[in-house]
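What follows is a single structure, written as structure tokens, with notes after it.
Missing here is one protein chain; the remaining ones are kept as they sit in the complex.
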Amino acid sequence: MTDIQSAVAARPESPPASHEVVFDVRDLTVSYGGAPALADVSLEIQRNRVTAFIGPSGCGKSTFIRCFNRMNDLIPSASVDGTILYHGQDLYAGDVDPVEVRKLIGMVFQKPNPFPKSIYDNVAFGPRVLGQKDGLDDRVEEALRRAALWDEVKNRLKESALSLSGGQQQRLCIARALATNPEVILMDEPASALDPISTTRIEDLMHELKQDLTIVIVTHNMQQAARVADMTAFFSVRVDEEHDRRTGVLVEYDATTKIFTTPGDKRTEDYVTGRFG
Amino acid sequence: MRWGEVLVKGLLALCALVSVATTLGIVVALLVPAVEFFQAVPIRDYLTGTEWAPLFEPAHFGVVPLVVGTLSVTLWACLVAMPFGLGAAIYLSEYARPRTRSVLKPSLEVLAGIPTVVFGYFALTWVTPFLRDIGLDAEIFNALSAGLVIGVMLIPTVASLSEDAMSAVPQALRDGAYGLGSNKLQVSLRVVVPAAVSGIIASFVLAISRAVGETMIVLLAAGQQPVIDWNPLHAVETMTAFIAATGQGDVPTGSIEYKTIFAVGLTLFVATFLMNIVSIRLVRRYREVYE
Partner (left out) sequence: MSVAPTIGRRSHGRVSQLLFKAFLLFSLLVGFVTLGVLLVDVLKDGLPALSWSLFTDPPSSDPEIAGARPAIIATILMMLLLIVMAIPVGVATALYLEEYANKERWYNRFLEVNIQNLAAVPSIVYGILGLAFLVRGLGLGRVLRAGAMSRTLLVLPTIIIASREAIRAVPSSIRDGGLALGATKWQVIWRQILPAAIPGIATGSILGVSRAIGETAPLLLIGAVTYISFDPTILGPFTALPIQIYQWVRLPQAEFRELAAAAIIVLLVLLLTLNAFAIWIRNRYQKRW
């Protein structure tokens, strides 16, 4: 058996039964300046699961995950067609405020980006912005505990966040995202800038957090997807030679065990067995 | 050893020495007469005396009225330049589209290129009558007109330096804040401005330094009354106005009145020099953090 297959086999759970749908994506297309970067994606994200997006670089997985909290709105040339329903509500409806969306759906980025403030102020930033001024101390402590960082920083909450190591900073960013009690956390390659030990800690964190939250992650590391994800979506690049365009497409979306042991599409099989990618 | 090269290097270095000679010249030109001045007038009297009347009998050499005049004008200048300069900078850095910014930023610089004598003309012939029209009892020469106009003139200075500092803040920090559900106001004020604070303060200090050193606008619009009067609607005299007025006249070389030019000049130079050093250090600090 390959590395990945042994990783999948080592997982404790049995194939997951169906859960409530959090995100319902239908025919989603994202274009930058008119050129489609990601085309006609449809899938459902289930509650209390870890869903991973994998695929070669340039296949649009980062673009896709940023649609869920409307971060693509910050890029002027980006336009989104199609629908994403969040518990049945259209995320891109005309009267929906992106700021409100991001209060319910949190995000952790590839490179840790703590604010140049104290550890406490970083975690407290979200609640303060939401106007939740009472019980800040408790919120901060709870968020840091959930991110498995409390014991390491409880005596130096007033120190600058930049004095932490890379792995600690990323866990701080996770705590920061957790402090507002979102229902969903999006993670865009959260461990790719970290050392292996920090990576393992974050993967363990994901297993714990999914009890209360829904987690969606982008990763270029297949072993990681095999270790943490319940459901996996494989994206690939469709090359349009005539117009010199590369567009991302969803190839296959299924339970992780299935994707890595008996993939339905040949492209998926080629990718997960390392024939290309 | 190529002698031609050595010669060239020597010539160029000599030219570079001109700047050193300038600084030395300034220091010597100020210090020598100033020292003589302070032999005749005790430093304590100079720094704490509240009457400035060098040509009277008996003469008084307390520099406080001139300092108060300078500070009064500078205060109003800062009340205009700092908030509006920072506001313009936030707009350019966080709200404007790149193409708009590339048009607006140079346009603002035009304001900075207008000669100060033109601003002085404006302060005297338009701003003061305007202040009177809206009901303020302003004298013909007053600190407020000069201060307001200096403030507007310094908006580009504050805006430019602050905008540089804010542009240097990495986009990742903004993304992080947006990801937490902040709106643009919160991102600008709670994340970007605090992160750029060294550069912003540097711009403030630079503006103060320029306001203190400004001559023509105060000469034309603020007056020549060395009094300790914080009322902006009255005439005052700043250090620079005094130097300019006295230096123009036929004050005999070597007299005590002649030396007052240098004593006040030295005070001015030291004050702006210290502020400039602080400003340069602050700019270096924010550059180190982000580059």
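Each chain carries a letter (A and B) given by its place in the written order, and its residues are counted from 1.
The working rule: a residue touches a chain if its C-beta (ideal position, glycine included) is under 8 Å from a C-beta of that chain, and two chains touch if they have at least 3 such contacts.
Computed from a prediction, not measured in an experiment: that's the story for all the values here.
Undergrad: Using the touch definition from the top, which of B:Leu131, B:Leu173, B:Ala222 or B:Ile243 touches the missing chain?
TA: Answer from the full complex: B:Ile243 touches the omitted chain.
Undergrad: From the listed residues B:Ala40, B:Leu55, B:Leu136 or B:Ile280, report the one that touches the chain absent from this view.
TA: Of all options in B:Ala40, B:Leu55, B:Leu136 or B:Ile280, contact with the hidden chain holds for B:Ile280.
Undergrad: Looking beyond the chains shown, say which of B:Val41, B:Leu131, B:Val212 or B:Leu282 touches the absent one.
TA: For the chain that is not drawn, the touching residue is B:Val212.
Undergrad: Touching residues of chain B against the unshown chain: what are they?
TA: On the chain B side, contact with the omitted chain comes from 2, 4-5, 8-9, 11-13, 15-16, 18-20, 22-23, 25-26, 29-30, 33, 80, 83-88, 90-92, 95, 104, 107-108, 110-111, 113-122, 124-126, 152, 155-156, 183-185, 188, 206, 209-210, 212-216, 219-220, 240, 243-244, 247-248, 253, 261-262, 265, 268-269, 272-273, 276-277, 279-280.
Undergrad: Which residues does chain A use to touch the chain missing from this display?
TA: 86-89, 91, 95-97, 99-101, 103-104, 130-131, 183, 212
Here, only the chains that are shown with their structure count from here on.
Undergrad: For chain A versus chain B, what separation do you get between their C-alpha means, in angstrom?
TA: About 51 Å, centre to centre.
Undergrad: Considering only the defined contacts, which chain B positions touch chain A in the complex?
TA: 97, 170, 172-173, 175-183, 186, 190-191, 194-195, 289
Undergrad: Can you list the chain A residues touching chain B in their complex?
TA: Chain A residues touching chain B: 69, 71, 74, 76, 99-104, 106-107, 109, 111, 113-117, 125-126, 129-130, 173, 176-177, 180.
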